[in-house]
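Can you keep this structure in mind? I'll have questions shortly.
For this depiction, one protein chain was excluded, whereas all remaining protein chains were kept in their positions.
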Amino acid sequence: MRNITAEAATAATKTAGAEIAVEVRGICKMYNEVEALRSIDLDFPAGKLTTLLGPSGCGKTTLLKIIAGLIPATSGEIRVNGKTVTGPGPERAFVFQDFALMPWATVMRNVAFGLELKGMGKDERQAIAAKYIAEVGLSGFENKFPHELSGGMRQRVGLARAFAVNADVLLLDEPFSAVDEQNRRKFQEDLLELVEKEKKTFIFVTHSIEEAVYCSDRIVILSRRPGRIAQIIEPEIDRSASPDAIRRDQGYLDTVEEIWQGLKHYVD
Amino acid sequence: MAFPAQANGSPRAVRSSEGSFFWRKLSEHRTALWRTASIGLFFLAWEIAGRIPISFAFPTFLETLDAFIRMTLDGSFLAAYAQTLQPLVIGIAISAVIGVGLGIVMGLSRFAEWLIAPVFVVLQAAPMAALIPLITFVYGIGLVSKTLAVIMLALPVIALNGYKAVRNANPSLVAMCYSFQGSWWQRIVKIIIPDASPVIFAGLRLGLAAGFIGVILAELLITPTGIGDLITYHRSVADYPEMYAAVVSIILVSTLTLAALEAFELRVLRPEKRRS
């Protein structure tokens, strides 16, 4: 486990030499008089899964939505692949906490929706959608409606939709918070496989310490409002081991414990 | 009549004897049985009240039923409804086009919302029926007046429902469309209108219910035609069973139409509420 202090964060990632997919520069966000984020500087290395972790109300979802271009920052700049973000773009895809599936559309149409908006032909987009529906393990459910699926399956649809537009950066906003515990574990394992397979940059917001440590290459811990970077941790866990072995791994358990000790004083 | 009531008197007993085929069959049709029992009891109460009688002008259920069947067979209902439904259908069609259109515009544009919504809020809460005598002056006692009466009562609720539906379109879906770079037009056509359509349709249903009130009122107040004429005429010659049959028929027609629309709404517009 590497523990990088906030001040050295930017420098440290730069020396690591990894390619940077998303750069966050001096982002501040005010909601009227309330300061949600204070001068955030962060780099997200390409091809890695980075987690934004913190107590509720620390602005982690706000930061993710600013990166997505869904809400404007009060000041500061986001660059994705070197280009400044002014709104949503094709190189980023968002996975929503409440799934944001259209209840009137089938799984197939929901997954293909990003492509439909781009004006892609029906056969072509359905072929692509079918591939990702299979990849997230929903083959056979193409013609079901969202209400016929469990919470976990609905979020798989949301994930397939994000994969289908072939973005470089996937932004996941607490994707498992509306999924029950058992399904969440299975889903986390599947997600790791997909991260391995798809070679994309993942930015992941969660409030679960275990989830963050289990899934992430890098964990960015935000402090309570106004959100600032409190700590950056790189759990060094052997991902080749079986999921159950990872969950019993001493490094895993130590990291969870350390983050908890750090976050404890935010809990009231 | 007593039998189904008894069978459903104790739902717990039905559940406990699930082994019996007979009971299982019964519990499958429980709603239908309750409805039959409820309607039966109502008619029974009506029959008894008519036989006492509670008033010289209160026919029994069977007399009314007899008149109802007679009027259905001799075509007087058919002729009356041909006249009554015409302004209703035209009025609802016009209200639907204008109301849904205005509703969507109000939902999308802050300025339109500010300018138009308060007018409809007032018109919906206010007793528009008071203005019906006025229409007669402008448009006489023909089809136009009746259609206008329908529009006056139906339009506000249709427009307001459309407005609320569009205004409250699921923000998460709107954000989703935005995040996938949907254009302004795609957002409206592919997300907001489909998302709003159940509520818009419910507004049409409420509008139709108001339209029925409007058309009957117009026929009673302005021009004695159609079903309103049947009611007025049979009342004036003291044919109370026929008069009651006419009143029952209009309530029946409106209830069945509204129920059919609701069933359509459930089947087509709300897949999430459909029983799979």
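Think of it as A and B in the order they're written, each chain with its own count starting at 1.
One rule holds for everything that comes next: contacts are C-beta pairs under 8 Å (C-beta built on N, C-alpha and C of every residue); 3 or more make two chains touch, one makes a residue touch a chain.
Everything below uses one rule, namely that contacts and distances are computed from a predicted model.
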Among "ABC transporter permease subunit", "Aspartate carbamoyltransferase", "Cytochrome bd-I ubiquinol oxidase subunit CydA" or "Na+/H+ antiporter subunit A", UniProt's protein name for the complex chain that is not shown is "ABC transporter permease subunit"
Touch list for the missing chain, restricted to displayed chains, reads B
Given B:47, B:66 or B:113, the residue that touches the chain left out of view is B:113
Touch with the missing chain holds, among B:79, B:141, B:247 or B:266, for B:247
Touch rule applied to subunit B and the missing chain gives residues 8-9, 11, 34-35, 37-39, 41-42, 55, 57-58, 110-111, 113-119, 122, 125-134, 136-138, 206, 209, 212-213, 215-217, 220-221, 227-228, 231-232, 235, 240, 243-244, 246-247, 250-251, 254-255, 258
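Here is the rule we go by: only the chains that are shown with their structure count from here on.
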Subunit A and subunit B have mean C-alpha positions lying a whole-number Å distance apart equal to 48
The residues of subunit A that touch subunit B in their complex are 68-70, 87-90, 92-94, 96, 98, 100, 102-104, 113-114, 116-118, 145-148, 165
Residue positions on subunit B within touch of subunit A in the complex are 170, 172-173, 175-183, 186, 190-191, 194-195, 197, 269-273, 276
